[in-house]
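All protein chains but one are shown in place.
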Amino acid sequence: MSATTPVFSVQGLWKVFGPKAGRVPADPELSALPPADLRSRTGCTAAVRDVSFDVRRGEVFVVMGLSGSGKSTLVRCLTRLIEPTAGTIAVDGEDVRAMDRTRLRELRRHRAAMVFQHFGLLPHRTVLDNVAYGLEIQGVGRAERRARAAGVVAKVGLEGMEQRRPGQLSGGQRQRVGLARALAVDPEVLLFDEPFSALDPLIRRDMQEEVVRLHREEGRTMVFITHDLSEALKLGDRIALMRDGRVVQLGTPEEIVGSPADDYVREFVRDVPREQVLTVRTAMRPASGDEAGTGPALPPTATVSQAIVAVARAGAPARVVDRGRCLGVVDHERLLGVVAGTEPAENPGENPGEHPAGNLAENSAEEPAKEVV
Amino acid sequence: MRLRTTAVAGTLLLLTGCGAADMTRQASPFAHARGARTVTLSVQSWVGAQANVAVAQYLLEHELGYRVDTVQIDEVPAWDALSQGRVDAILEDWGHPDQEKRYVDDKKTIARGGALGVTGHIGWYVPTYLVKQHPDITDWKNLNAYASLFRTAESGGKGQLMDGSPSYVTNDKALVDNLKLDYQVVFAGSEAAQITQIRQFAKEKKPFLTYWYAPQWLFEKVPMTEVKLPAHKEGCDADPAKVACAYPRTPLQKYLNADFSKQGGEAAAFLKKFAWTTEDQNEVSLMIADQKLTPQEAAKKWADGHASTWKAWLP
């Protein structure tokens, strides 16, 4: 596998629940039906409908949607915890759906580990043994797996709690155990299924920062399922927004917020503080005259709110500078326009429409992991 | 069908891969507990039988050094248990011709142990205080005239004839039908229930008519007089549906497991010789049932006073 092979590559994935589910994706007439009609016609529910995307090495790929949008089913299809109905899934180029039992177990044991919404801890085991559980399943000897587990327990900040049982921990601590259990097997990719939605807001923020930290330190690929838009925007390098089993838009947080693909997405992102998501690359205008030489310099990835601070301090428009080259300038008008939402985006993505997977990728290809303020 | 069961059994034999195990030659797991010589005696549910067993047990333990286990089993199942060797002896049997033929004559797994010395008799009884008021009540022909006296909620409009334990020999339903009596047989279901009810009636001097048997200690507490039924003749009770005569007088018998009879040593010899009178048995029964002595205490008390009787039983 080359460095550019996606970790997961999903094409035309369907998951249909119900009797004779296989006929739905195969039949163009049935597959085009809206959910309610599909159910009354066939008794089937399509949880995932014709979804395609790639997860790139080292990125945090967020799947976001309201409950019932099919996002949890989707992430379970990746390692066939739920058997997909149609479509292809490749992990590092290897066809997951063609894997036999042993190969599939291999995938789950070493390459993809999952963190669950309600933690999924074994109540009769101590924290240490829960963390070591994945290694135990792989057949790692007792002493070694405990030693390795102890290291991971320390990494997630649970030192001293090794001998407690899950019942004696708070929600946040339990999810740290869940995280540690997934990390202990040193997987290529971490799958998160709404891991923080059962936690209190403050603890949730701690945990989100924990994930950000881990990602920064290890650069591990992550697939993150959430129904919380701000969490998605905070964590995601790219976000796939799902509705009724389909991906309605796939793009960077900035694209989602800055150029919603349809009214549903627009409604969704309406209350997002745009200045914290949109970057000066979007907000800038070409430099005119001597502007290219004066004023504070900002990188193109700086958010609008950072720019506001800079512009306010300097009392003059700021330059957007990339590798010494001035790309453009942002003045207070442009910035206010972003905040007010009146400023039309300069480079809106084309309407993703039916095939959201292929189109937006280019825009964010070289975008480095953004910082969250 | 036979072939199939054999085939199934054969397969099971192959599966288990071991030899035969005859469960009819199997002792109670609670027997021989201390490695002593042990005898297991069957106790029937009535007190007379308890008295026999108590005295036999006392003497076996204290004079012959055996350890005695007792098991309470109903009469007919006791024959089966005796045949299987789960008990070694029955000391008081009221006559079970079918079982006797099957086990003693055909299978030869049970041996006769001689007479107990007590003669048993079953009959219908009314309390003696009632006879004093109505002297003619002791003839079955007059029973219909007194039917209303014996009426209870349970018997409805008819007089109540109370029967006891389902394990006892009884022809009462047929008798009531064949003698055209205006009575309803009410089964007390157990001797305990029957005795309790009789004593409650007696306490209030209420009239009652009951199936009962002698020897029985209850006569000492509640004097009862037998109602004369048509006389018993040999064979008159051959067809259970057409019985219209009194119950016979039965010399009570002892039975021993055949192997125990041969190899039982002193215990078997002792049990064969064990024989006493109705008075002796009643004395012990009364101590158990009325004075509430434990059977062992009662047996000791009796044995202390009747050494000459039991000395003759020792081998």
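The first chain written gets the first letter, and so on, giving A and B; residue counts start at 1 in each chain.
Criterion: a contact is a pair of C-beta atoms (placed from the backbone, for glycine too) under 8 Å apart; a residue touches a chain by one contact, two chains touch by 3 or more.
To be clear about the criterion, contacts and distances are computed from a predicted model.
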Listed names "Methylmalonyl-CoA mutase C-terminal domain/subunit", "Sulfur carrier protein", "Phenylacetate-CoA oxygenase subunit PaaB" or "Glycine/betaine ABC transporter permease", matching UniProt entry of the absent chain: "Glycine/betaine ABC transporter permease"
In the full complex, displayed partners of the excluded chain: A, B
Absent-chain contact - pick from B:65, B:135, B:189 or B:223: B:189
Which of A:117, A:175 or A:276 contacts the chain that the document leaves out: A:117
Hidden-chain contact residue, picked from the options A:39, A:109, A:148 or A:205: A:109
Hidden partner chain, residues of chain B it touches: 5-6, 8-10, 12-13, 16, 18-30, 33-34, 43-47, 50, 70-81, 84, 86, 102, 107, 109, 152-154, 156, 162, 165-167, 186-197, 200, 203-204, 288-289, 292, 294
On chain A, residues whose C-beta touches the chain left out of the figure: 76, 79, 81, 104-110, 112-114, 116-125, 133-134, 136-138, 163-165, 167-168, 178, 181, 185, 191
